[in-house]
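Worksheet: the structure to be examined is printed underneath.
All protein chains but one are shown in place.
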Amino acid sequence: MKTATRWFSRNLIRIYMVLGFSYLFVPVLYTFIFSFNDYVKSNLVWRGFTWNNWKQPCGVLDVCPALGNSIKIGLLATFIATILGTLIAFALGRYAFKGRAVTNTLIFLPMASPELVLGASLLTIFLNLGMNLGFWTIVIAHVMFCISFVVVTVKARIASLDPRLEQAAMDLYADERETFRRVTFPLVAPGIAGAALLAFSLSFDDFIITNFNSGTTITFPLYVYTHAERGLPAQANVIGSAMFFLALIIVVLGQVVSKKRKVGA
Amino acid sequence: MAAVVRASGTATSELKKKSLVPYLLLAPGLLWLALFFVAPIITLVGTATKTPGAGIGEFIQTYRWANYWDALTGASAQFGRSFLYAFIATLLALAIAYPLAYGIAFKSGKYKNILLVLVVAPFFCSFILRTIAWKQILGQNGPVYRTLLDLHLISSTTHLTASVPAVIIGLAYNFLPFMTLPLYGSLERIDPRVLEASGDLYANAFTTFRKVTVPLSMPGVVAGTLLTFIPAAGDYVNAEILGNPSTKMIGNVINAQFLNTQDYPTAAALSFILMIAISIMVMIYVRKAGTEELV
Partner (left out) sequence: MPDASTSAKGDLKLVNLTKSFGEFKAVDDLTLTIPEGSFFALLGPSGCGKTTTLRMIAGLEDPTSGKISIGSTDITDKRPYQRPVNTVFQNYALFPHLTIFENIAFGLRRRGIKDVKAQVDKVLNLVELPHLADRKPTQLSGGQQQRIAVARAIVNRPALLLLDEPLGALDLKLRRQMQIELKWIQTEVGLTFVHVTHDQEEAMTMADTIAVMNEGRIEQMGTPAELYDNPKTAFVANFLGQSNLIQGSIVDSDGDYHVVDLHGQKVKVLKSRTHSKTSSVLYAIRPEKLRIDTDGHIRPGNVFKGGHIVDVSYIGVSTQYQVEMPWGQEIMVFEQNDDGIPPLDKGDEVTLTFEPAFAFALDGSQDATAGSEVNPEEE
């Protein structure tokens, strides 16, 4: 009786996990399957299997330029946000200074504000300043909402660093600069890499804030959204699936590398 | 924050004092946030009190604070709907994510890291694409609808999409990883010995869960529900793709007024009200939940 209950409770969690992951992956799987659909105008009904969409991912008008914009914006925003956010994280993690509470609030608020408000308020100021909306306004917006996530990620890494490691370096004749270069930075670097990956995926996938500040520039999510009404080409599914697998490979490789590093040669 | 100071313990010299360096480190990032986060919010407050000028899309600052009231009363239904949908979606996401996080934390052994990656993985396939996928899965031509129809569980007049449940399911789906990760974070930190101790002290599995596991995972519950509720309340993509005209949320209204009708004052007023309303709810919630550390 007791073992039966235990068996049930243990497997209940397993069953539940399978269901939960199915819920998460059903749309991804659907997107993937329909990337092989031999569609005519809109990719709604299954018409048979084809490799064509994967062979010609740019076979539809505008889809690849949109993807290109997303990648360019994503890389640029990630680069800027990672630098700015990492600097803030080091200030918060390594120094005592006045204005710490204000800084923390300023970092927290963008994460706690609905994207809609962020996008709308930025649009308001761009309009008031008479700025042309487009590539650069999107970059500005993406850097803004990515900074906080970078700060939080890198700060957590710095906080988990044993202060004795830096003390040990100082004890072993490394001055402040050498200690940072040889010990602090290499140990925080994986956190920075993780933060950059997070920033890129946030930027790449952003729709709401981008939609407010894009002007006539089209990113990949904007492309998908505007074409959803008229019927989405399967090439969008191809790109979505490809990005999914690419990201998965990067994450898995990252884990393998970090594990290998930990374990050593 | 507090953790950093605590980590350095008695070593107060660890945090270097009276230096210009931290301000130099902070300056560029905070300047960016000041220019493109704080200033826009302030501008938003100002824009909301403008009134229409001569041309379309032209507005003059007249400090008409009544705009806020007008905007609020004009969109009260959508406000109510937004918070209701977001609330139900948050509960749904919590119900789905808690066992998931629990399973990953305690029952997955060496597969823990892989499962964690899988929780975030759907993020990498565009959010809009996945929402559209839901629409097609649940739509007239989709497998779910067909199956239910064949089983005579629904009639051909029933719609699965363009409905309130579809919007809520979409919202819960979209923010599920935001719910799962913080829950996992706080569950994972629980020492399994504490759970064993509870069992040793005559608590059965359910009582242990209720009296030990749940209270210890509260920080994760608070963080997860906030990370789900806040974006869900401001979302309009799910309502747009999976809903119908009577499921419009406040996000749809603000979006339309900004980008279609170009009624900037009303849109600005609504955005600001939304932000304040969410902030107040968050503050009350956090105080009730008794958690201070959010970041």
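Every chain is named by a letter (A and B) in the order it is written, and numbering of its residues begins at 1.
The definition used in the following text is that a contact is a pair of C-beta atoms (placed from the backbone, for glycine too) under 8 Å apart; a residue touches a chain by one contact, two chains touch by 3 or more.
Predicted, not measured: the structure shown is a model, and the values here were computed from it.
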Of A:47, A:98 or A:164, the one touching the omitted chain in the full complex: A:164
Chain A, residues in touch with the chain not shown (by the definition above): 162, 164-165, 167-175, 178, 182-183, 186-187, 261-265
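Heads up, the rule we're going with is that only the chains that are shown with their structure count from here on.
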Intercentroid distance (Cα basis), chain B paired with chain A, Å: 16
Residue ranges of chain A in contact with chain B within the complex: 9-10, 13-14, 16-17, 20-21, 23-28, 30-31, 34, 44-45, 83-85, 87-88, 90-97, 100, 103-104, 106-110, 112-118, 120-125, 127-128, 140-141, 143-144, 147, 151-152, 155, 158-159, 163, 201, 205, 207-208, 211-212, 220-221, 224-225, 228, 232, 236-237, 240-241, 243-244, 246-248, 251-252, 255
Touching residues (chain side chain B, partner chain A) in the complex: 1, 3-4, 7-8, 11, 14-17, 19, 21-23, 25-26, 28-30, 32-34, 36-41, 43-44, 47, 96-97, 99-100, 102-104, 107-108, 113, 115, 117-134, 136-137, 139, 141, 173, 176-177, 205, 226, 230-231, 233-237, 241, 251, 254-255, 258-259, 264, 267-268, 271-272, 274-275, 278-279, 282, 294-295
